[in-house]
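Only one protein chain is missing from this complex, and each of the others stays in its spot.
As written, the chains take the letters A, B and C, and residue 1 is the first residue of each chain.
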Amino acid sequence: MPEPAEPPEPRLAAWEARTDLALTVLAVAFLAAYAWQVLGTGASPGLRTALEVVLWVVWAVFAAEYLTRLWLAEHKLRFVGRHLFDLLAVALPMVRQLRALRLITVFKVLNRRLGVNFRGRIGVYVAGTTALVVLCAALAVLDAERSSPEASITSFGEALWWTMTTISTVGYGDLYPVTTEGRLVAVSLMVGGIALLGVVTGVIASWFVEKIAGAEQSIEDTTRTEVDSLRAEIRELRELLTRERGAPR
Amino acid sequence: MPEPAEPPEPRLAAWEARTDLALTVLAVAFLAAYAWQVLGTGASPGLRTALEVVLWVVWAVFAAEYLTRLWLAEHKLRFVGRHLFDLLAVALPMVRQLRALRLITVFKVLNRRLGVNFRGRIGVYVAGTTALVVLCAALAVLDAERSSPEASITSFGEALWWTMTTISTVGYGDLYPVTTEGRLVAVSLMVGGIALLGVVTGVIASWFVEKIAGAEQSIEDTTRTEVDSLRAEIRELRELLTRERGAPR
Amino acid sequence: MPEPAEPPEPRLAAWEARTDLALTVLAVAFLAAYAWQVLGTGASPGLRTALEVVLWVVWAVFAAEYLTRLWLAEHKLRFVGRHLFDLLAVALPMVRQLRALRLITVFKVLNRRLGVNFRGRIGVYVAGTTALVVLCAALAVLDAERSSPEASITSFGEALWWTMTTISTVGYGDLYPVTTEGRLVAVSLMVGGIALLGVVTGVIASWFVEKIAGAEQSIEDTTRTEVDSLRAEIRELRELLTRERGAPR
Partner (left out) sequence: MPEPAEPPEPRLAAWEARTDLALTVLAVAFLAAYAWQVLGTGASPGLRTALEVVLWVVWAVFAAEYLTRLWLAEHKLRFVGRHLFDLLAVALPMVRQLRALRLITVFKVLNRRLGVNFRGRIGVYVAGTTALVVLCAALAVLDAERSSPEASITSFGEALWWTMTTISTVGYGDLYPVTTEGRLVAVSLMVGGIALLGVVTGVIASWFVEKIAGAEQSIEDTTRTEVDSLRAEIRELRELLTRERGAPR
């Protein structure tokens, strides 16, 4: 669906190009610290504090980066409208109950990098994105659920298994989130699952359509050959006429 | 799939254009009153009566509007056939057990408005429709279920969570409707979920097909260029001939 | 996917055209008798016997019809290969435990009739087929399950609800078949659900692709117009030449 072209934002584009690598490194650091915090339940209080500091510092950098981009954008309102997701990712973790959603920011930054590297090879891109979604969602749901006394998801293995049953829309119901935070993670995952199904189907369908279009293509090629041959005949005709005209009568 | 063109209904179209805004306002009022009634369990009896009056008045207006359109239509039978959904939406709430389905009318009116505004930007339209479906279904299922002693869906939060697990076809089974009315809401939601999956997949697939068609396009452009160049050569040829003919021999 | 053209079977086609209406009537009778038998639990022994006789007579007619077609077919082996489904539908009910699968024959005959009438209007065809699948599956699963002491599907309302949760692939798990026969009905329904999703998505996707192809179409139209204009110029050129040649020099 072609959208109307938008006025370029040169300052914004330059900033994004410059900060891209640094943000990716920070996002990986955040993901590692978060995973350590969630999975390393036996960590000492000092280490826990250190990890928490890392997480908040990275969050602060992401927030600052968002505000900088907003400041650089020439069309502030349009920037906010086009980057609602970024705004949510920066604003949500401030609510104590939505802390597990901090991973959305990380996912967004890492996914952009994946996109730049593998956009051409759609299979690798889909596999990479899915793996990233599954990892982030499993960590987030475990973090959200395990403090609840009624939780059925209590280990990382169970969290991974639940993530897979949800993203594939199978949903056995042997495990499911019971906290609001965990359910928000699940809803994000369902949206991801539908989009994933859409992309997989879209790729396969377009491949079939392409194969069928192959037959049409050859007909079009024939048309082109015909036009080429027509052209040659007209050229010949002109040469004939030119020679005739130039010849003495 | 091209359908045979239908004779226009000018009187009907004029009426629909004139009443569109008023119906939208009424539908929003209905949705607000309904939500208040369903969620505001601690409301005074007077307020409850007032809300019930609002709901029935809006329903009566919708029923009257349907009858007016039927009266305006030149082809009555075809109108009924093409607007079976409207007939259902007007007739169903009269059955006491199907009162929760009144929201279908509201959904239809609001969705038409969404369509007019965002048909071009398919992403916004899909997101808006989905949000509206989820909101209406959560209210309706809560209204239908909570009077049943066996109900597992007993709060608005649970209703929203159940709605999401159903529309994404995940279906954990931790919550599910047990009343006939609630199950009718669920069936509507499943149909919506399948259509949603279809639209998402369709958009993504057509995007891939478009990208692949890009290559074909350029070949077609080449053909056009060839034809243009052929034309130029023939023009030249004609000029040559004309000049030759006009020239003295 | 174009398949190699097959030699026609004129005798078979004539037979099918002649028996089509009679088979449809028989299939409707079978469905009615079956529904009566399954739902009318309080029927007298005499009526029950009468219904059972109707069911077996119709089955015998279908079996005879299959054998007649096999006898009429010039390529027996190919006929069996192309109509494996018919063979199953005739052979399965002979096994006592698979009696509920008799409805497959009925579905096949009625679906062919639906197809003939509504193939052009894909929406009506999909809706009709889905309604027929849901009705047959609900009757069959109820018939299969209710004799089992562990069955959770024990009324027609529950059977309809279970059918809807299965065909939409939601699968809450509040109800599920426990007998082998009921599970075979469920598997048929799942295959139907996947095909249904495929058709809905396919129709929507092709609609989007068509909309996008609209732009391409107009380019192609331009090409055709160009070729038309080229042709006109060449004709003019020829007339010029002919006149020149005919003119005295």
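One rule holds in what follows: contacts are C-beta pairs under 8 Å (C-beta built on N, C-alpha and C of every residue); 3 or more make two chains touch, one makes a residue touch a chain.
Quantities reported herein were computed from a predicted structural model and do not represent experimental measurements.
Asks: What chains on display are touched by the one that is not shown?
Replies: Missing chain, whole complex, touching shown chains: A, B, C.
Asks: Which of A:88, A:122 or A:195 sits in contact with the chain that's absent?
Replies: Of these options, the touching residue for the absent chain is A:122.
Asks: Just one of B:30, B:62, B:107 or B:172 touches the chain that is missing; which is it?
Replies: For the chain that is not drawn, the touching residue is B:172.
Asks: Which chain A residues would touch the chain omitted from the figure, given the whole complex?
Replies: The list for chain A reads 120-122, 157, 161, 164-165, 168-174, 196-197, 200-201, 203-209, 211-213, 216, 219-220, 222-223, 226-227, 229-230, 233-234, 236-237, 240-241, 244, 249.
Asks: Please identify, in ascending order, the residues of chain C that touch the omitted chain?
Replies: Spelled out for chain C, the touching residues are 1, 3, 166, 169-173, 176, 180, 183, 186-187, 190-191, 193-195, 197-199, 201-203, 205-206, 209-210, 213, 217, 220-221, 223-224, 227-228, 230-231, 234-235, 237-238, 241-242, 245, 249.
Asks: Extract the touching residues of chain B with respect to the undisplayed chain.
Replies: The missing chain touches chain B at positions 1, 169-173, 201-202, 205, 209, 212.
Heads up, the rule we're going with is that only the chains that are shown with their structure count from here on.
Asks: Go ahead and align chain A to its copy chain B using Cα positions, then give the rotation in degrees, nearest 5.
Replies: Value: 90 degrees, nearest 5.
Asks: Pick from A-C or A-B: which pair repeats the contacts of B-C, with over half of them the same residue pairs?
Replies: Interface equivalent to B-C: A-B.
Asks: Taking each chain's centre as the mean position of its Cα atoms, how many Å separate chain A from chain C?
Replies: So the centroids are 39 Å from each other.
Asks: In chain B, which residues are in touch with two or more of the other chains?
Replies: Only 169-173, 197, 201, 203, 205-206, 209, 213, 220, 223, 227, 230, 234, 237, 241, 249 qualify.
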